[in-house]
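For this view, one protein chain was removed and the others were kept in their places.
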Amino acid sequence: MSNHTIPIVREQDFILIRSHIQELCAETGMNLINQTKLITAASELVRNILNYAKSGKVMMEIVSINARQGIKLTFTDEGPGIENLQAAMQDGYSTSSGMGLGLPGAKRLVSEFAIQSAPGKGTIVTLIHWKDGH
Amino acid sequence: MKMQVDDTMQRNNLVSREELQRQSEELLTALLQAIKKGNFDNVYTDDYAQVNDILSDISVMRARQGFSPRETNRFVLSLKQALCDVLEQEHAGTPEVLYKEILQVNSLLDNLSIIAFETYIKGREDVILRQSDEINEISTPVIRVWEGILALPIIGTLDSSRTQTVMENLLQEIVETGSSIAILDISGVPTVDSMVAQHLIKTVSATRLMGAECIISGIRPEIAQTIVHLGIDLSNIVTKATLASALQVAFARLNLQVRSIDRMAAPLLK
Partner (left out) sequence: MEKIPILRMGPFLLVTIQVDLYDQLALNLENDLISSISKTGAKGVLIDISALDIVDSFMGRILSNIASMSRLMDAGTVVVGMQPAVAITLVELGLKLHGVYTALTIEKGIALLQQQFTLRTSGQEEDTSSQDE
């Protein structure tokens, strides 16, 4: 099973990340809708990193528990971190001019979502999307 | 030895005698080969790869054929009695050796039966997964009622995985047919709670994003009551009591008219 890390520095990096996720989706046989959800969630998180931390990286891998296969993405940055996690996970909360859907929206799109962050300590977001989308 | 084993196993009548014979011969041959290598302890090594493969195939097949776990496991465990009988004959005079060998055979077959059981369960899970997919598929037909009008009768509870299938099927069909109106009929949905309502609203929103309109029909009186009591807001959605009145709205949107033919004029049409 391949795991692959791609740095996130510029907007265009997303194109590379996305094509790699597409490959993983093809490998697991994930359908188009779940693939679209996962890539959209990834897009939100890449934007978040570029907006707040300026740079970071993402690790992409296939995971399986019992017969279930899924794709796991781990976004890591060493940016300023998030001061109020609870607020950041609420719809409409944004410190920039965004719609404030980034984090909570991404969470709604995938099966599992975890975030770790503290001011000055950067942010780690882990998400898993199972092949069946649940 | 083969004879003994076969005898024991023919108690099962879900597979043919020949099939059973073939399976046990296959398994026995592989097992004998593995045992020859002198490894009695670890069944997860390469020595037992072939045995494990055969065992897995048989277990998965049995899960699909509807064998009970007991029957599947007995297939493996019946070997125990047979092997012990053979050992008893061979080592009748030396009880210490007999005891040791029986112990080894026991633990070996226990391990094999665990493998058989694990794969049996996996086989069953696959069956369940496939069935739930099928149920999802079957229970969400999209009907082309008229040029430009789709209808989707929903029967049963609407949970999130079902909603996803409904949305997928509906939106795909909208693209394929270029239909601009979809009617979701919920007469077959037993109850509408806030979760179900949320799913309905999502489906309607997705339809609108595509550029089509969605009408919900089949609102029974008790459903109307629960919707209001739960404070669910469906005011942005066109809702109708019956599929017929939803169709009427759809026809009107498409500037179509349904009329009964004048009796006097009818013969002229023939």
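Going by the order they are written in, the chains are A and B; count residues from 1 in each one.
In this text, contacts are C-beta pairs under 8 Å (C-beta built on N, C-alpha and C of every residue); 3 or more make two chains touch, one makes a residue touch a chain.
Keep in mind the model is a prediction, meaning the values are calculated, not measured.
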| item | value |
| --- | --- |
| Hidden-chain contact residue, picked from the options A:49, A:109 or A:125 | A:109 |
| Candidate in contact with the missing chain, chosen from B:61, B:201 or B:249 | B:201 |
| Residue of B:28, B:171 or B:215 touching the missing chain in the full complex | B:171 |
| Among A:39, A:53, A:82 or A:127, residue touching the chain not depicted | A:39 |
| Residue ranges of chain B at the interface with the undisplayed chain | 164, 167-168, 171-172, 174-175, 178, 180, 201-202, 204-212, 236-237 |
| Absent-chain interface as seen on chain A, which is shown | 11-12, 14-15, 18, 32-33, 35-37, 39-40, 43-44, 47, 91, 98-99, 101-102, 104-105, 108-109 |
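The working rule: only the chains that are shown with their structure count from here on.
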| item | value |
| --- | --- |
| Centroid spacing, where centroids are CA-atom means, of chain A and chain B in whole angstrom | 31 |
| Residues of chain A that touch chain B when the two form their complex | 33, 66-67, 132-134 |
| Complex interface listing, chain B residues touching chain A | 122, 125-126, 129, 160-161, 164, 168 |
